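Missing here: one protein chain of the complex. Every other protein chain is in place.
Here is chain A:
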Amino acid sequence: MERPRTLPSFDGPRSVRRPAQNASAQPAKRSKLQDARHIRTQPPSAVLEDGRLDLAKFLDSRKVEIDALETSMQKCTSANNTRAFQQVPRAMRRRTASHNPKRVPRRLRDRARHEQLSSNAPTVEARKRRPKTTRAHLRREMAKICDSQGDSHRHATMTESGQEDDPNTCDAQGEGLEANNSVGDYMINKMQKHAGPRLPTHLWHKKRAFIPAKPYWGFSIPQTPTEKCYRATHRASTQQGAVVWDMTYMSTIGLEGVDDHIKRLLEECVPEVGSFGQQWRAGKRHETFRIHKKVNGSWRFVCPATMIWNPDFRRSAQPEKPRKVFIRIHPSCFEEVHDYLLAVIREKSLPLHIEDLRFEVGSIELAGSGSTEALLGVLQPYDDKDGTEDANVRIFKSFNAFTEPSVLHTGALLAFGIKDPRLAYPPKNILASKLNTATAVMDTLANWAVEQGDPKPIALFDKDCRMRASLHPKSVLDPRKSNDIAGQALPATPHDRPIPIMLLASSGAVTYGNSQAMRPGVWTLLAPWDCVLSIWYSLVHYPLSGGNNPRFGGLDEYRQVLAEQQSPWFPGDFPTTDAGWAWELQQRQHRGHVWSTLPRGKRVAFESVRLGAARQGEEGSGHACDWEYLIDLQGFERRVLPKDQPPIDLMNADDFNSKLQLKIRPPATSTIIASIRLVGRGVVRECARVYRLPDSTSPLREQWLQQKETKKPWSSAQKASNASGQTRRGLILKSLLETERPYPKPAANVEDIGAHPICPNSTELMGFVTTGQFNLSQGRPTAIASLMAIKALEALWNNPLSDEGKYCIVRNVGESVGWLARWEAYISG
């Protein structure tokens, strides 16, 4: 009997395994599938007892048959329902995998091909499609003609440049392609869905992340990756791996002027500018400080900023030569800061030049233990000779993969030129090559050669260098690659200009109360806008030594990483600033909108929230951190403020401590930022209400404090476990006689709120939570909140001896139940 010539059949025989029809298919994998279709059977001897028919055995045999049939049915359902591309982990799935078997991992390709044929999926490959109708044929011909006409406009001609240039300065006269960085180019089409200017990596992110249509702070910023990555981000940023963010939306302001004038400008912005050191002024380190505005003689906090001076070696010869400074701030307050600086410049008639470099300098941030490794693997210094004079390059090359940014001194800064990362694409793992020893790294860190001697000027500050660094288009690079040896990096020719970059290391130390925690630091890589994308590709394709590539993150992941370090995020956790207040107003609107789109049965009815003790209705607006409500509660007259000005002010940590000690009452609208850690159960989210513990006159206080730990009635007997048996018995008897009846004590509020302590009154309302989540680093829920300074101080004053003033109760908006927590004032970090 000849073999029927059919496609490999999945409906293999059930009681017997046949060899696969298609000899080329892997028989081992097929048999797995056939197992699903194999129904177990019993031999007939199991039904006969000594050759006799038996009722009991008959019964059993039917039972076995039913089981076997049902199992086989179940297995078949699952085996039949899944397609090959559904067996692929979510991160590796590609959209067109259903009709393009090449997009599926190799082991599943045969199966995918078969499924494609047996289902209704189109099997034509677009590029191999031959036109069938006359019309289609004509269209194809026309398209070819138009294409060839376009080619002649595309390539720029390159001229030879004979000079060897120092990659870190731009005195060279090499020719490069002209870059056009005008802002207009980034608003390509008014009809685009994303109205904001795009980041350089926009298209890459668009395929992998959700980008909201309404731009944040003027930019289309990815909100979160499409796949679920909460835990993966946590692991990559704290344990093993790396996370990268495209932070090109962070604004850069360039200042140019003489040292003295810049110093006078800064005195108007930063109260403590005098305390920053000489190294920073010389341009060897970067510093992060808070910009303030002088309003009616007092300081008002605007935003945190990072400032970098350009070291100019000619300075020693000409001290009055103007220098450049970069100020990096969050885009939400760019206009505010820019206008304020301009106003100060005009007011004091300082001969300073202020520049908007938002679309010229881009940045990438990296976090996680693999971040240094990724940078070492991707950034190839242009000046690659071993005995190079550039201290920055020497230091960078002396790092090893385990040098974390937190290990470096604060404000560590490296600036050098790199080769186009596309020349060495795909990036190779650096651990394959020789690694620097730990002692060598220690030497580097101890000496930090950059700070010895006069540093060279940083090329990134020079507009010419930024412009000239624009890269060759792919069509120029590809022929070079195809002509060269496969697998090797392309050598850099004089036509390949060095890309000026800056690496900033942030230690990420966060200070709260009496404690300071060292967190894993963050690398910030500054580069010209046009070069960010090619660096990005190499970074996200770099093979980390622990496996995987660096993960990318969106805004949510950035906030998550900061929240896990319990570091407040600007602007969201600073509602006292204009930018933070604008964020809060926007979030209110967003929450209100989302709430209104839900049907009435599925949304929280804030007016009927029961808070226990016959109180009904949410405190303040349910969509908001209702500061206006809180201020009204205190009986303080609200000043009539313009709509975009926050009703609250930020109090300095030093100020808070001094008022605490001297017992001075702060102004009623001052707030502090606090970190909150829950003691037991519960999770707090944004807008949660924070209450103090009620004072000792109320029995509620004890109920709440009991949430901490419960003491067992015979713990004294346990402590006396070393005592003799008689003593122990005596102790046990004593505890039995002394426990209150009824035992166990019935919890309070059983009818009211389900045996949970009820929330304190509105007089104890301290503030609101601005960021809250379950903190995977801490293993307990944490939050960052803004608290009224007066309430916080009162809580501390009323409990001078114990730490009970630091306890608070946090209740999510719309919920009845509060959770016990501890708060700590945030100082810095």
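In this section, a contact is a pair of C-beta atoms (placed from the backbone, for glycine too) under 8 Å apart; a residue touches a chain by one contact, two chains touch by 3 or more; residues count from 1.
To be clear about the criterion, contacts and distances are computed from a predicted model.
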{"item": "Chain left out of the displayed complex - its UniProt protein name, from \"Ribonuclease P/MRP protein subunit POP5\", \"serine C-palmitoyltransferase\", \"GPI transamidase component PIG-T\" or \"Cell wall / vacuolar inhibitor of fructosidase 1\"", "value": "\"Ribonuclease P/MRP protein subunit POP5\""}
{"item": "Which residue of A:I39, A:A653, A:A668 or A:V683 touches the chain not shown here", "value": "A:I39"}
{"item": "Option from A:F58, A:F210 or A:W797 whose C-beta touches the chain left out", "value": "A:F58"}
{"item": "Those residues of chain A which, in the complete complex, touch the missing chain", "value": "1, 4, 11, 13-16, 39, 41-48, 51-56, 58-59, 61-66, 69-70, 72-73, 76, 117-118"}
